[in-house]
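Missing here is one protein chain; the remaining ones are kept as they sit in the complex.
Which chain is which? They are A and B, in the order written, and residues in each are numbered from 1.
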Amino acid sequence: MTDPMIRLDGIHKRFGALEVLKGVDLHVAKGEVVCILGPSGSGKSTFLRCVNLLEPPEKGDIFIEGNDICKGSGTGEESWKLDFVRQRVGIVFQQFNLFPHKTAMQNVTLAQEKVLGRSGKEARAKATELLERVGLGDKLEQYPERLSGGQQQRVAIARALAMDPQVMLFDEVTSALDPELVKEVLDVMRELAEEGMTMIVVTHEIGFAREVADRVIFMDQGVIVEEGPPAEVLENPREERTKQFLGLVLER
Amino acid sequence: MRNTRLAAVFAVLLLALASVAAIGCGGGDDSTTGGGSGSETSGGSGGGEPLTIGSDIPYPPFEQGKPGSYTGFDIELMEAIAEKMGRKAEFTDTSFETIFRDVAQGKFEAVVSAATITDEREKAVDFSNPYYLSEQAVLVKEGSDIKSLEDLDGKTVAAQQGTTGLELAKEKLGGSEIRPYPEGPDAVNALKAGTVEGVVIDAPVAQNAVEKSGGVEIAEKVPTEETYGIAVGQGETELLDEINKALKEVEQDGTYKTIYEKWFHLEPPKEIESETHEAE
Partner (left out) sequence: MSEFFHQYFDFTVMGDHFSEVLEGFFKNLLLFAVVVLLALIWGLVLALIRQLPGKKFAPLRFLTIAYIDVLRAIPILIILLLISGGIPYLNFIPKDIRIPHWFGQPDPFWYSVLGLTLVYGAYMAEVYRAGIEAVPGGQFEAARSLGMSYGKAMRHVVVPQAVTKIPAPMLNEMISLLKDTTLASVVALGESVLVSREILAESFNSSAVILAGVMFLVITLPAARLVDVLIKRNQAKVSRGAHIEVA
């Protein structure tokens, strides 16, 4: 058996007195799409942010392509680890976090030039291709404040993809959007999944999870409660907490 | 965007600067209210009333010390004079530049502050008979090759704001950069620190600096026509007469000589005695 793309073992994280993650394990194979569901405060976003060390875990191991990125200090603060992780793992945030002082184009080219050292021309070509792919070929020179939330989020996806990541993390990327703008973002993600991108998606969109995910994980109170193929977890949950949660979500 | 905004800031500053030149000396003339006059002198010279004195302290050895325990030649002399007048001298520390204006406005009754009697000043205040004959000194660093006032021409020279020493420096040292410091000791410190090459200042102050601080010496004493007087508001004839009378008494009973020797380590010059006896 080959190493999984990502392997997390026994991840612990606390904020002060609050223990947010109480030993979470997750293996993700190359090309797999994993959706993480759970009530707010379940620790799912924190867990996702541990994967690319935005929140360094206190305890536990993270392997990316078989490389232990928490070895040693366990805080993952050493720069080779950060470089290693962040060249392989892209993330898209709930609040988009586009750079407001840069155009859509510049948002996508900035890190290409400053981190990967691509030439301006190269970076622009890549950015144009990606922005066209997410349906924003006509918005290249717009500043974020001129774009709708859905458009901003698609720029953010293009920005992450420009770094040629092996894995993409999505942190409730549609939660801040008006309902009519959700679909355009999910469509882009669906396409990405079809192209074989390895994805970990924290979401409340049950429909998306059912349709796109290879595996669904239900988290609550800092632990994984239940996991399995979407048909199993979403249609026939075994655990009481999962049933309760799905009942609440589907009622809406 | 950001750059244009910063540029705008500087543009405004530059514009405002240009308009200073254009506006000229106008402005601020339409306010007709506010500002009390307060030129009333309080009380007469009745027995026991303290005699209020303005003085720019420190200016050793003429005036020095902390509030409540001021001392120095001027201070002790004035205390002696006040005693003869049957009053008690009460000193207020004040800035030398405004001291004559303040006595004219009645902030205090008299000024004793190593003040040279000049025609200019006599337009604003009245002076007593001279109580001290002053010389200016050129103070330099020990071992300096500057031997006279003339040698200082072209060099950087310090003096105290609003003093005769400053006027003398401006008059005689056309090629020099002359720096007026707020207090005499600041000027002496600048000399010791080496940022100026000479100080033109009252001889007793210079002498005091030589003794107390060291590292400096008097290159030349420049005789001036200067005499020090006690200043009172214009038209305060009665007060002035009392002061002159008391000054003469202090002179005659030997108090003056005692105080002079105590502070200057020298005998008082003969001239000053005759001058203090001069009729008003």
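Criterion: a contact is a pair of C-beta atoms (placed from the backbone, for glycine too) under 8 Å apart; a residue touches a chain by one contact, two chains touch by 3 or more.
Fair warning: this is a prediction, and the values are worked out from it, not measured in the lab.
When the whole complex is considered, the residue among A:Arg14, A:His27, A:Lys59 or A:Arg86 that touches the unshown chain is A:Arg86. Per the touch definition above, the residue from A:Ala29, A:Ala111 or A:Val249 contacting the chain not shown is A:Ala111. The chain omitted from view is touched by exactly one of B:Gly143, B:Gly194, B:Gly235 or B:Gly254, namely B:Gly194. Annotation for chain B: contacts to the undisplayed chain at residues 1-2, 5-6, 8-9, 12-13, 15-17, 19-21, 23-29, 35-37, 39, 96-98, 100-101, 105, 120-121, 123-124, 156, 158, 161-162, 177, 179-182, 186-187, 189-190, 193-195. Looking at chain A, the residues touching the absent chain are 52, 54, 77, 79, 82-83, 86-87, 90-91, 93, 95, 97-101, 110-111, 114-116, 145, 148-149, 156, 159-160, 163, 176, 178.
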